[in-house]
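Every protein chain of the complex appears in place save one, which is left out.
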Amino acid sequence: MKKDYSIWKLLSQGLKHHEGWTPAWRSPEIKSSYDVVIIGAGGHGLATAYYLAKEHGIKNIAVLEKGYLGGGNTARNTTIVRSNYLWDEAAMLYEHSLKLWEGLTEDINYNVMFSQRGVFNLGHTLQDMRDIERRVNANNLNGIDALALNAQEVKDRIPMINISKDTRFPIMGASFQPRAGVARHDAVAWGFARAASNYGVDIIENCEVTAMDIVNSAIKGLQTSKGYISTSKVGCVTAGHSSVMAKAAGIRMPLESHPLQAFVSESLKPILDTVVMSNAVHGYVSQSDKGELVIGAGIDHYTSYAQRGSPHVIEHTAAAIIELFPMFSRVRMNRQWGGIVDTTPDACPIISKTKVKGLYFNCGWGTGGFKATPGSGNVFAHTIAHDEPHPLNAAFTLDRFHTGHLIDEHGAAGVAH
Amino acid sequence: MLNSTTTNISEFSPVMQSPLHPFGLTSKQEKVNDGKGVWANEIPLLGYISLRGNSQNAAFVNAVNSALNVALPTQACSMSYTAWGSILWLSPDEWLITCKRDQRASLQGALETALADIHSQVVDNSGGYTTVLLKGKNASEVLHHCTVYDLNMLQAGKVVGTTFGKLNFYLHQHEDGYYLVFRRSFADYIWRYLERSALPYGFGIAQLNDGL
Amino acid sequence: MSNRISHKNSRVDLNRPLTFTFDGQSYQGFAGDTLASALLANGVKVVARSFKYGRPRGIIGSGAEEPNALVQIDVGARTTPDLKATQVELYDGLVAGRTSGWPSLAFDLKSVGGKFSRFMPAGFYYKTFKWPTKLWPFYEDIIRRAAGYGKSPIEADTETYDHQHHHVDLLVVGGGATGLLAALLAGRSGLKVLLVDDQSELGGYLLSMPNILIGGVSASTWSANIINELQSLPNVSTLSRTTAFALHDMNMIQAVELLQDHLPHAARNNAQRRERLHRIRASKVVLATGAFERPLVFGNNDLPGIMTASALTTYLNRYGVACGKNAVIMTSNDLVYQGAVDLAEAGITVTIVDTREQINPEWAAKTNQLGIKVYVGYGISEAVGSGAVQGVQLVKLGSLKNVVTAKGPYVPCDVLASSGGLSPTVHLFCHDGGRPQWDDARLAFVVSANGRAKDGIFCVGAITGVFALQEGLAKTHDTIAELLTGLGKTINASGLVLETDEIAVTPARRIFNVPDGKDGYGAKAFVDFQNDVAVTDIHLAVRENYRSIEHIKRYTALGFGTDQGKLSNVNGFAIAAEALGKTIPEVGTTTYRPAYTPVSFGALAGAHVGDSFEPRRYTAVQTTHERYGAEFEPVGQWMRPWYFPKPGEDIHAAVNRECLATRNSVGMLDASTLGKIDIRGKDVREFLNRIYANAWSQLAVGKCRYGLMLDEAGMVMDDGVTACISDTHFLMTTTSGGAARVMTWLEKWHQTEWPELEVYMTSVTDHWTTAALVGPKSREVLAKLCTDIDLSKEAFKFMDWRDGKVAGVPARVFRISFSGELAYEVNVDASYGDYIWNELMKAGKEFDITPYGTETMHVLRAEKGFIIVGQDTDGSVTPFDLDMAWAVGMKKPYSFLGKRSLARSDTSRTDRKQLVGLLPEDPNVVLKEGAQLINSSDITPPVAMLGHVTSSYHSAFLGRSIAMGFVIDGIKRRDEEGNNIVYAWAEGKAVKVKIVSYVFVDAEGARHNA
Partner (left out) sequence: MFVIKCPHCFEAREEEEFSYGGEAFVARPTSPETESEESWGDYLFMKRNPKGWHWEMWGHSTGCRKFFVLKRNTANHTTVGAWTLAEARKIYDAEEATA
């Protein structure tokens, strides 16, 4: 893969009015046949294609995107990256991802601005603190960096935070993962697109899959808005729209698509140099490189594909942020938006074969998909290439919803993503 | 028996406290005047009876009507005012009866007797609720800070269950003001919220006329 | 230097001077000024430095569209960052600061880097700062310091906010000419109308064009007449300083009203809010939101002194500020001419550069009359100046194509304005899914008047692309007539004359980016000022295949500023379209997201902060608990006493004392928060059989039973004791935090699946105060207050309940125990709750009765091996995992909730994690709750985990530590000597622990049966 993004290239192009830059990714004509087709050119889909090409030597790959690449949840999240999950299966998967994040800028020669500024998960009740202790200990035993902090230790690291005991949900402490952080969401999609394209992957934008050609429980091809494509392997990575794709394949998924809203403030001078998450009050906040406070809300309770939610959810989250940081009351919301998140009953993803041969699903990331982008793509590529799950995603089957072997981050960790 | 309130109290002097007792409203009350836009006070220690039954069942309705000597409101969101209190429609099979505290036992007894063979539920909930009367020229404005309900739709004789801040309450309007009926444990939140919402208009504790 | 002129229609009161400071300098303005108009009046040109290149920037607009003049207002707890000077109303003593420029506005360090701006095109950071990887935090720190505008306050906000809900027939957004007319026509028909407008006074752009005659009277008279009539209509309300910033599903509009920011500090009222968020549910909405003028894009178009033509006019007419003495106005259309005439009449030298081949003959005549020089067919290729505009270089434009055909003259000036046409303010229309259409004749994204009539949304005025006033008023009349007809009402326009003296408009030139004849190598031409996005950046994005407009926007940051691209978006789309070889509608628009203009977190939160953030629920005994010095623990919404420290005691000392007092004599717990549900009907036993895992068919009247509730996945969701009051009447208790969830759960199953079962449920949680009297002396205490219940061991057994009187109050007494002690739960009408508590305390005095809280309750129940749902369970635990097969009635005929799930292959494994007791080898070590249990003290990650510690305490009664937790296959291991040792890992240490039974005290039950 050519790695031509560098300060030297930038300087030399600067002298030439930047006219020598070539497309970050190719936009080829669609072919009639591919070895593997990935549906969905979000971060996960593009990462899958990249690793299929890079690590599994498959070159004849298409990524189909009904809109523009990176335009779904990749472009609509609060960019938090962490791996401090409770259960082994989840922790190992996210830790695999975090390790990939740590080398991603170099690997794909695109600055994804992965900023390891640490993530605090606040605890507000005695039970929160028990859960934090449990999770931190599990993390440490799994080799994942994590600290349990008391309220004063939180205050020492985040001087702006309000640890008064008189608030409705006093901060009693937090878990802290130093290696966690945030990244530049668009750059992840663009970087993977460029890197995959360099390996020969065809990224086809504005191409909607309209039907799946399934014969004898095996995938034969896809009907798309740009014509029919024959292929024997299809990886479906369509996040909030996974149920729609599953329906096209005649399968049902344990998914519900909900609005997840977020907003950013106007741009401020540096004020918050870490990421603060509170599940109890439903508010997540960090400050972007541009200076905006990036704030995530809880999900709206109803299902929706409309990429918008109800305003009282945003209002509540603004109140939650003020509870944590009373000085932000006069800071102003500049822009709000909504994504569509596909939630599962156990708050863990599905990275799985299906009963249709050659059809694989990677979905159900709920509110936590962004952080998993490289890891998800990496293990999903393995699953598609070998028709067998990677050891790290072996537990994330569809089958668990029948056997009862859930990976209950929901019930157990009580931690939002 | 639990349903009896006629207790011979020789060595004990039981004292009742209403849910808003900690706010000491009695000592703060004053005669309503034009100086403040919002007036409120608790109507303490009423009797509350929860009644459930099928309003499509004529036997049930007849039994209730005869026991209470008033027509059970069966229209959605309707209510009846009676000599002894009121009956609030809460749902097609649920009502809240309010009365003077000393009439609660006899009303409940009458209902239980009349409904003995009819599928229904009669429960004393007197400790569980209270009522606040809200009035003044800015009363509806202040309520619009507290509830999502459209008060334009709240004609007299109507009762609605809706939001108060992040909790719920029942609301009706009668003669001189709004009646806010809510659970005992909500009292602290609701009263403080009301005080805060009323602040810009001026808030006073209204002297109560006797009873409801 | 004062640019203030006395102007007959100015809305500024020259008799009321105000002083204010900006960037440390003191200035004078007048009542009616905005900070921007006052700064311009004082000749302040540079108000900011640009985001990326540190270029000096001045005021461009006059309202919400302003990209440059971001200021910091006020100091201390009231300091507010990033306000637009064009929207800040001036008050006496206002303190404004700059938000960019370091070390000063005059010299910004970034401008040094800005000299190398050619090396910092769009997205340059994606290509660099990558090597070496470990230095990225260092690079990032520099980037962060360079970014950001204003400073967040660092003190808590001392002002307050609230919400107000409105339900109206019609909401009119915008108080300009068409909005006023719409509100009046609708108001006359009797509709309940609310009009909101963001300005300090109604009138909209009429305030900037006071000389136009409407119906023969001046615009200001015309609007004053309408406003008067609106005020006389009881069914019409108006809110000024109120910005509708978001439109949600089914016409829920959020609008924020600024109540105090325009007042001098001394005039602010502490009882009043700073801002109020109005949530307006409107059956119909009329959007009269107007349009913003779009500047033309040309070289050095960001020099201070360059603004939109409408801003130049507004400052003159509304604020009496002449922004220069020698003005050049470049235009593609007729819209600038009236303003130019006004400027000339005010004594300012005006030159017009009209990009069109032909200009409107009527305007030609007027300008000629006033000595205004008009360059026809010319454009400005580049503005010239150092620190401020000093002149412009003209070029002759091609007649058909936007190319340079010849160099034109240089024209000196001290202010430069431009107009590329109008961009309708379609934001609200699009927030919930509406889309604007490109109108090639009007060169604008417009919406049609009734394009969303089915949603109840109607549009009038400039938003529809109707830019002429007379046409706008006429169409407003027609649109409101249509709206009213739909409601069965008729329009009444009597007395309203809607003709104006406007000069008819001639076509505009289709031009966005004025060519400079240098193939893009000329001076930087900015599209988005706030984010320093130049034309070349858009070209670069397209070259690199960021071809979707969303990609272009995101790659360049076009429109991502706090102005949300109000001036820049359409220019950006047009320039992108040209680079892509597409039409503008093919390129499309980006999505419009709330907020239309920024809104404070405080306003969004409203009153839901502090005490009102989430409800706190209290029991009837609260004041007494406080008197006894309780510390409180939130449990769900409830506040429960946690422990009752005596002076000098910490939590451990208090809890040890409370535990011993209870085990050895008597203690008392306020258990009122437990959920209580009264259930009646002939099918109540069957209902409970289905809801609970246990069986309820045989429970006798007068008896109680512990019940375990599962969800459909077989996992424990709640528990509690339920009493049989009669064959058709049960009283269920639930956990404190789970009461509402359980009540809904019961109703849901009854209403949806089992409506045939004759049961009714009513919550009586709040009705009862429950005082749990616990300990060997509890019988003696109760006996002092209760004579009508036979309290003897034989007559009133463990798990019985009785009605009687306690301290003269009717009471229901349950002989149940969550501690393993002899115990009575005394339930009374909560009105008597505080009374009964205090009577029990008095009666127990001789036994040193000790009130205790949740912490002691937890210790006592753990000593007895009782679980707490939510602490010892986590939603992934079955009754069998809890070793509670005794609470599962597998033989019940109806397949109770969760039963089938227990038989799933994973759920039915016998080697799952199971609840056990844990004893640390060292009795003085109290395990950390949340410690992970492992097989060996050798820690080399990854270490296999067996389970975790759920509950752990020092037991004062046993004189040692105890714990409960889950261990894989724990029940088997518990009984296998040699296999029953594990290690608890927490805080970096492994502690040796023995797996034992979870019952530590009185396994045979002698105490509770006493």
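A, B and C are the chain letters, set down in written order, and residue numbers restart from 1 in every chain.
Simple rule for what comes next: a residue touches a chain if its C-beta (ideal position, glycine included) is under 8 Å from a C-beta of that chain, and two chains touch if they have at least 3 such contacts.
Computed from a predicted model, the values in this text were never measured in an experiment.
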**Request:** Report, in label order, the displayed chains that the undisplayed chain touches.
**Result:** A, B, C
**Complete:** Filtering C:112, C:250 or C:1003 for touch with the omitted chain leaves C:250
**Prompt:** Which chain C residues touch the hidden chain?
**Reply:** 248-250, 252, 281, 432-433, 712-713, 744, 747-748, 751-753, 755, 895, 899-901, 903-905
**For chain A, residues in touch with the removed chain** = 241, 243-244, 247, 252-257, 301-306, 308, 310-312, 345, 401-404
**Prompt:** On chain B, what residues meet the omitted chain?
**Reply:** 76-77, 90-92, 94, 148-149, 153, 160-163, 168
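Going forward, only the chains that are shown with their structure count from here on.
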**Request:** Indicate the whole-number Å distance between the mean C-alpha point of chain A and the mean C-alpha point of chain C.
**Result:** 22
**Item:** For chain A paired with chain B, centre-to-centre distance based on mean C-alpha positions, whole Å
**Value:** 50
**Asked** Touching chain B in the complex: which residues of chain C?
**Response** 160, 162-167, 192, 269, 271-273, 279, 281, 607-608, 611-612, 614-620, 622-623, 638, 678, 680-682, 758, 760-769, 785, 803, 805, 807-812, 828-835, 839
**Asked** Which part of chain B faces chain C closely enough to touch in the complex?
**Response** 1-5, 7, 9-19, 21-22, 45, 50, 52-53, 93-94, 119-121, 123-129, 141, 144-145, 147-150, 152-153, 165-167, 183-189, 192-193, 196-197, 199-200, 202
**Request:** Flag every residue of chain C that touches chain A in the complex, lowest number first.
**Result:** 70, 78-82, 116, 118-119, 121, 124-131, 133, 136-137, 140, 143-145, 147-157, 161, 163, 246, 248-249, 252, 254, 277, 279, 431-433, 520-521, 536, 540, 543-548, 550-551, 554-555, 557, 560-562, 564, 593-595, 598-602, 604-606, 608-611, 613-614, 616, 633-634, 713-715, 870-871, 874-876, 901, 904-907, 928-932, 934, 939, 941-943, 945, 948, 950, 985-988
